[in-house]
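Every protein chain except one is present and positioned as in the full complex.
Chain lettering (A and B) follows the sequence in which the chains are written, and residue indices restart at 1 in each chain.
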Amino acid sequence: MSRIHDVGGMQGFGPVEQEADEPPFHADWEAHVFAINRALIGRGVYNLDEFRDAIERMPPQEYLASSYYEKWLHAVTTLLVEKGVLSAREVADG
Amino acid sequence: MGEAFGPGDLVRTSHEDPQHHTRVPRYARGAVGTVVEAHGDYPLPDDRSRGLPAEPQPVYTVRFAARDLFGEGDHAVTVDVWQHHLRRVDRSEQESDE
Partner (left out) sequence: MSSEHHGPAAAVAARVRHVEALLEQRGLVDATELDQALEAFLTSASPANGARLVARAWVDPGFRSRLLANANAALPELGLSMGGGLQEQRLKVVENTEHTHNVIVCTLCSCYPLSLLGPSPTWYKSESYRSRVVRTPREVLKEFGLVLDPSVEVTVWDSSAESRYMVLPRRPDATDGLEEEQLAALVTRNGLIGVAAV
């Protein structure tokens, strides 16, 4: 499905912003999201294609406004709830 | 699943914009390109993302002229496409597009 993620050839985006000496993660939480996602996929809670699909299902405005790992976090929590691992209430009560 | 292709074959990507996850980018939909190579069999993400069983099938690197994709550009773009999303194009069919 061509959703907001499918940006190849889309016009209007500005110059590519580069950050000198960028660290792999800009905050601890990003590293944790990265590791949690890998662990959950490794355990078979969901697969990589479901993960990508969950990112793609983000509302367009939210997708564009989110940083890279915020998108990951959205996908991880969406799938955890959809797969019945956690309840929406539990996730929200953070 | 479609037929098997070899390097140099002319192929057209599917026009379909499916109601599920797919890895054909919008800009390459319905475009005619040349197969660069087959690079292994993988399960179709369209099915894997929906929890459907997915047998591995060939994936091809397909080269497109930028002009055919965007109406501009002197470069080439390659896209890796699952066999499911490709159909053979006859040379005569391609000429009728121009």
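In this section, a residue touches a chain if its C-beta (ideal position, glycine included) is under 8 Å from a C-beta of that chain, and two chains touch if they have at least 3 such contacts.
Given the structure is predicted, the values throughout are model-derived calculations rather than measurements.
A.B. asks: Identify the residues of chain B touching the omitted chain, counting contacts across the whole complex.
C.D. replies: These residues of chain B touch the chain that is not shown: 23-25, 27-28, 39-40, 42, 59, 61, 63, 66, 69-70, 72-82.
A.B. asks: Spell out, residue by residue, where the missing chain touches chain A.
C.D. replies: Its contact residues with the unshown chain are 5-11, 13-19, 22-29, 31-36, 38-43, 45, 48, 52, 55, 64, 68, 70, 73, 76-77, 80, 85-86, 90-91, 93-94.
We take it that only the chains that are shown with their structure count from here on.
A.B. asks: Help me check something: in the complex, which residues belonging to chain B touch chain A?
C.D. replies: 17-22, 25-29, 45, 48-49, 51, 69-70
A.B. asks: Residue numbers of chain A touching chain B in their complex, please.
C.D. replies: Listed in rising order, the residues are 1-2, 6, 8-9, 47-50, 52-53, 56.
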